[in-house]
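This report concerns only the one structure given below.
Note that this complex is displayed minus one protein chain, with the remaining chains in position.
Then we have subunit A:
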Amino acid sequence: MTSRALPQSKEALLKSYRTRLKDDVKSMLENFEEIIKVAKGEHDTQLSRLTQCEQDTYEMHVRSANIVRAGESLMKLVSDIKQYLILNDFPSVNEAITQNSKLFRTKQAECDQKLMSLRDDMAADLYDLEEEYYQSINK
């Protein structure tokens, strides 16, 4: 229901997040499986053994590096999703705005009230002071 309301680009973005997640996990798994397979060494080859060993070493390195890369990519994905959520979570933003505005409104009312009472006090005092001042000799 909610995803239906999303625009095309947002939909695509979410989809890309999903595919990224799947790709990364898949890549981790596949690379691991491959490493295991290589470690078994059951493949028949026409290369010389030394070359084969060298190739296996290299392949294992690359695959393990791939796993690490996939892990970091997952971290990046997490941070991207966080960012996306923060930037597009309008209900929570609205809530924050309402809360803020409520806070400021109460503050405003408070200030107004204080100012009003201050003004009334000052006006009363000012009247007395003016009275006193203009009656006195030391003007």
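The rule is short, and it goes like this: a residue touches a chain if its C-beta (ideal position, glycine included) is under 8 Å from a C-beta of that chain, and two chains touch if they have at least 3 such contacts; residues count from 1.
As a convention for this text, contacts and distances are computed from a predicted model.
> Looking at what's absent rather than what's present, what does UniProt name the missing chain, "Mediator of RNA polymerase II transcription subunit 17", "Signal peptidase subunit 3", "Exosome complex component RRP41 homolog" or "V-type proton ATPase proteolipid subunit"?
Its record in UniProt gives the absent chain the protein name "Mediator of RNA polymerase II transcription subunit 17".
> Could you tell me which of A:12, A:25 or A:123 touches the chain that is not displayed?
The missing chain is touched by A:123.
> Can you list, in ascending order, the subunit A residues touching the missing chain?
Per the touch rule, subunit A residues meeting the hidden chain are 35, 38-39, 41, 45-50, 53, 56-57, 60-61, 63-65, 67-68, 71-72, 75, 79, 82-84, 86-87, 93, 96-97, 100, 119-120, 122-123, 126-127, 130-131, 133-135, 137, 139.
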